[in-house]
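My questions all concern the structure below.
One protein chain is absent from this view; the other protein chains keep their places.
The letters A and B name the chains in turn, as written, and every chain counts its residues from 1.
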Amino acid sequence: MNIYEMLNEIRSKQPVIHHITNWVTIFNCAQAVKSIGASPVMAHATQEAAEMTSIASALVLNIGTLTKELIESMLISTKTANEKKIPVVLDACGAGASTLRNSSCQKLITERKIDIVKGNASEIASVAGHNVKTKGVDSSEVEHSLSDIALNLSNKLSSVVVITGKSDYVAANGKVSVIDNGTELMGRVVGTGCIAASIIGCFAGVGRSDLFTASTAALSVWGIAGEKASVKSDGAGSFILNIFDVLSSLSEDDIVKNKKISFM
Amino acid sequence: MNIYEMLNEIRSKQPVIHHITNWVTIFNCAQAVKSIGASPVMAHATQEAAEMTSIASALVLNIGTLTKELIESMLISTKTANEKKIPVVLDACGAGASTLRNSSCQKLITERKIDIVKGNASEIASVAGHNVKTKGVDSSEVEHSLSDIALNLSNKLSSVVVITGKSDYVAANGKVSVIDNGTELMGRVVGTGCIAASIIGCFAGVGRSDLFTASTAALSVWGIAGEKASVKSDGAGSFILNIFDVLSSLSEDDIVKNKKISFM
Partner (left out) sequence: MNIYEMLNEIRSKQPVIHHITNWVTIFNCAQAVKSIGASPVMAHATQEAAEMTSIASALVLNIGTLTKELIESMLISTKTANEKKIPVVLDACGAGASTLRNSSCQKLITERKIDIVKGNASEIASVAGHNVKTKGVDSSEVEHSLSDIALNLSNKLSSVVVITGKSDYVAANGKVSVIDNGTELMGRVVGTGCIAASIIGCFAGVGRSDLFTASTAALSVWGIAGEKASVKSDGAGSFILNIFDVLSSLSEDDIVKNKKISFM
């Protein structure tokens, strides 16, 4: 897995990554995509959903501030993406916290093809139908082992399933990768999970032939950027900005020396 | 009033603070709540308003970018909050500037119980029915003395009323506290008023038995954080980030030595 080569491909091709996302972290997602070298588009109107998706290399959906209109746009966009084989990433942000989020996730994964489903442990458990109690958008305890939950859902949907947390898990086709990059500080910034989905979108945009590898590479790069940014940060505030600076300047050395990926 | 104990309770219990707020400062409100140690949720769909509120320890409403749909969500959320005795904070952001804002505020305070009404002098004067001219979301001159306006409105609504400004006033049950923490720099950052309401929500979330004290403590902590952040800031930009760093690291000493609270 040559991660740096993928990163370079993002920087040279500048793939358009279309988002239908939440209002809270929308700027940070766009800026992260821009900083890593890709080209963000965030457009949620039903009237332009199909057109915007058709010029994109990947589509990132996030249900953090869902409305009925957003779900409609997501369904339209995903239809176009599926037809054109544009990879779709779904960040199941806050799944389990409301009926609207749960039913919308189910609608998306049953009526459309979601190539990569991403969430924290309790969100993915909720998508998989396990009974969990969610405390807002933060993770809860889940009973099953994380890699098993990811693998089972992955088999069921024939998709890549990503569970983020202290360690990140990527499951597809019976395989699981574990990424141990990242820093505790990321958990203290609102939206680092949303940004992770956007970064996965960037790697999927240049690596659609192998989305398991693309997702694994993305999470490692994002975690390495976090580690590097945390060194010069005094807290969540300075970290937010430092990570944009770092994303745009990651070198081959940064990645080769720091990546922590294993396979189960 | 042991403010540090309340802050510690926020940090240990991580109360969920649900927001229906404006699009401009939504990230900064969420990040401030996260930085102080609580758990922000921002969800505005009418379809999940009641569910999201029911898992929250406090509800924060802000009319900064109001629409008809948002008002509907606010009414639904507040109904749930009232039934479950979850404290509701209303930031009357820009009240007085439009008929929509005025009528929505009146609807909320007459049809629902708003536990804490917060605004700057002209906003609160407008909610109280005094005739004021508002210049956008900035404060105007008002004729009555601020503590009187706060007390009168507080009596009328049987609520806590907060007026922010150079000095902050908190009125309830015939009492008024005056908080003299804060820094001029806060007035040069968009959304410090919105964040103040979110911080009040955090303290209300752990201190619902005494919302007068919770509001007073919140404003002092927020002001102290501002003072500490301003020392290392070159302007509004760096201040925004520094204040997140500071919020997460405030010590007992910071609070004990710097709080400026008096009672009228």
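Note that in this section contacts are C-beta pairs under 8 Å (C-beta built on N, C-alpha and C of every residue); 3 or more make two chains touch, one makes a residue touch a chain.
Only a predicted model underlies this, so the values are computations on that prediction, with no experimental measurement involved.
Among A:35, A:62, A:77 or A:230, the one in contact with the hidden chain is A:35. Annotation: of A:185, A:240 or A:255, A:240 touches the absent chain (contact as defined above). Check B:37, B:87, B:191 or B:223 against the missing chain and you find that the one touching it is B:191.
Annotation: of B:65, B:152, B:167 or B:258, B:65 touches the absent chain (contact as defined above). Take subunit B: the residues that touch the chain left off the picture are 22-25, 27-28, 64-68, 94, 97-101, 134-138, 188-191, 233-238, 240-241.
Contacts to the hidden chain, counted on subunit A, fall at residues 14, 16, 23, 26-27, 30-31, 34-35, 39-45, 47-48, 51-52, 55-56, 69, 240-246, 248-249.
In the analysis below, only the chains that are shown with their structure count from here on.
For the two copies, subunit A and subunit B, the CA superposition rotation is 120 degrees, given to the nearest 5.
Per-chain Cα centroids separate subunit A from subunit B by 33 Å.
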